[in-house]
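One protein chain is absent from this view; the other protein chains keep their places.
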Amino acid sequence: MSRAGIRRTYGAISGTVLAFIVLPLVVIVWVSFFANRILAFPAHGYTLDWYARALDTDAFRDGFITSVQTALFATAASLALGVPASLGLVRGRFPGRDAVQALLLAPMVVPGIVGGAALFIAFIEVEALLDIQVAGTIGGLLVAHTLIALPWTIRLVSASLASADRAIEEAAASLGAGPLTVLRRVTLPAIRPAIVAAALFSFVISFIDLEKSIFLVGPGRTTLQIALVNYLEWNLDGTVAAVATVQILIVGAALLVSDRYARLAQAF
Amino acid sequence: MATLAHPEVLAPDFAPRSRPRIPRVIGGVLPGTLLVVIALLGPLALMFRYSFNRFVPGELMVEGFTLANYAKFLHDAFYRDVLLTTLWVAALSTLICLALGFPVAYALVRQVGSRWKSRLLILIILPLLMGNAVRTAAWMVILGDKGLLAALVSAVGLTPPRLMYTPTAVVIGLVSVTLPFMIVTLQSVIERIDPVLEEAAESLGAGHLTILRRVVLPLALPGLLAGTMLCFILSMNAYATPVLIGGPQFHMMAPEVYQQVAKAMNWPFGAALAFVLMTVTLVLTTTANVLVQRRYRRWSE
Partner (left out) sequence: MSTTVALRSLIKRYGGFTAVDDITLDVPEGQLVALLGPSGCGKTTTLRMVGGFVETDAGSILIGGRDVTRLPPAKRNIGFGFQSYALFPHMSVAQNVAFGLEMRRLPRAEIASRVARALDRVRLSAMSDRLPKQLSGGQQQRVSLARALVIEPSVLLLDEPLSNLDAQLRGEMKLEIRQIQKAMGITTIFVTHDQDEALSIADRIVVMRAGRIEQDGSPEAVFGAPRSRFVAEFMGVTNLLPGTVEGPGLFRLADGNAIRVPGAVAGRGTTVLAIRPERVRISFPGADTEPDMLDAEIEAATYRGLSVEYRLRTTSGLCLTARRATPATGGPVMLEPGARVHVAVPPDACHFVPVEL
């Protein structure tokens, strides 16, 4: 095959696959404007009513608020834990470092349903022992979501630290800066883009989590994803599509902003 | 000045690079490790213990030590089928991901300029971050009886196939979740293969497919393996896709775990199911890893 032929073949395959990947996103945004009572093709007309309906639906409104609160907390906590951990992993040389690294990245590897079920059982055990409520409270949700976001933060920040030039830290030290000053004035500014990206990414990962949260939500404390799944079990109308569109906009904005700071592909 | 407190400032010893600051720096890993131990390892251990408990309906915590839960899994044809379904659905989606992901990853690295590449990567990652709930809803709208696909097929005058609530639909849904992971993993490893190696093979008379088979694939093997394992693990543990697209008659392992732990409140059996799922996944991925590593090790070290 000629070079041009090879190029065309790759182009055709890639185009088709990309279309397949993007299709759900495009379709859900499109149908959010359909006037049909139940989502179906073709459209009977177009309307913005579903957005108003979504706002009026308590489950979605409350779920959205809970999700944002949870995601904000998880972001802050995963940075507070993840940045020092990355420094330790990348800059430290200590026995068992590989094991500690594997452990810190484990929440990404252990399936969400399994981890969620285990956490759920553990919370109930704690409740029985200490006579306080954990499962179904925001506290339980916050612990779980911090756990979800932590490994992603560590991966992004570690990658940036590992590629940062050690010589600039040594230069600062040779000029008389103590270790803490080096950290504050040289190291952290150098990895700031990765920290910003990790923050936005943590937010998104927490915001869209379904599997772990499904065990940990309680009455009146439901995240948006759970609210969507519950709704989808009985309905398939434009409300879901409207909520989905808003979510896509939020996630897309976070993604675009964070990609300016660090190459997101690094996180995967 | 602080020189006394920091003798390395007076005599900077750059050779062993990370020696001076060890104690302070490794303290940083402690809080995170603690969280993982308390919120992941501990609960997993507890759940493992639960899988050996006896189940008494209506009571959550009955101490005991029995293999009954694992025995139930082995003897109950229903759960064996659930595991088999999970395995073949996961294997099929992974294979499809591999076949579709490789050409896209290769094209991204070798045939697209760097500006377009990062745009396309965002386009590939974005649907991944729509969340499982939203993406699944979209596939319901596409594959449903009155969905986009049915409308398109009948517009051409054909009878639309019933896809919703079939394994085919689940595989489609799963591929759309895992494909971006595969592409991103593969492109990062192909990125590290020097294009000059492909030119060298070409100058020696190799055609494109030969270059892929003899040069690119062997060198991309670690990434290929990582991507394959990731896709397989994600598919094995999928929850939203089988529940919403597979329908009530379609059973995979993760929804069964949820069913047993949260709905039937049979924690011992739910725990056993969870560990069967994890063990099977782990054994398969580790075996694949070992087999591939054995071929790869000689020149990778």
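For reference, chains read A and B in written order, and residue numbers begin at 1 within each chain.
In this text, a contact is a pair of C-beta atoms (placed from the backbone, for glycine too) under 8 Å apart; a residue touches a chain by one contact, two chains touch by 3 or more.
On a predicted model such as this, the values are computed, not experimentally measured, just so you know.
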item: Candidates B:A169, B:L219, B:I233 or B:A254 - the one touching the absent chain; value: B:L219
item: Option touching the unshown chain, where B:A201, B:L224, B:A240 or B:V261 are the choices; value: B:A201
item: Chain B residues that touch the omitted chain in the full complex; value: 194, 196-197, 199-207, 210, 214-215, 218-219, 298-299
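Just so it is clear, only the chains that are shown with their structure count from here on.
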item: Between chain A and chain B, centroid-to-centroid distance (C-alpha), Å; value: 15
item: Residues of chain A defined as touching chain B within the complex; value: 1, 6-7, 10-11, 13-14, 17-18, 20-25, 27-28, 31, 38-42, 80-89, 91-94, 100, 103-104, 106-107, 109-115, 117-122, 124-125, 128, 143-144, 146-147, 150, 154, 166, 170, 173-174, 176-179, 204-205, 207-211, 214-215, 225, 228-229, 232-233, 236, 240-241, 243-244, 247-248, 251-252, 255-256, 259, 263-266, 268
item: Of all residues in chain B, those that touch chain A in their complex; value: 1-3, 5-6, 8-9, 12, 14, 17-22, 24-29, 31-33, 35-37, 39-44, 46-47, 50, 60-61, 100-101, 103-104, 106-108, 111, 118, 120-127, 129-142, 144, 146-148, 150-152, 175-176, 179-181, 183-185, 187-188, 207-208, 233, 236-237, 239-240, 243-244, 254, 257-258, 261-262, 267, 270-271, 274, 277-278, 281
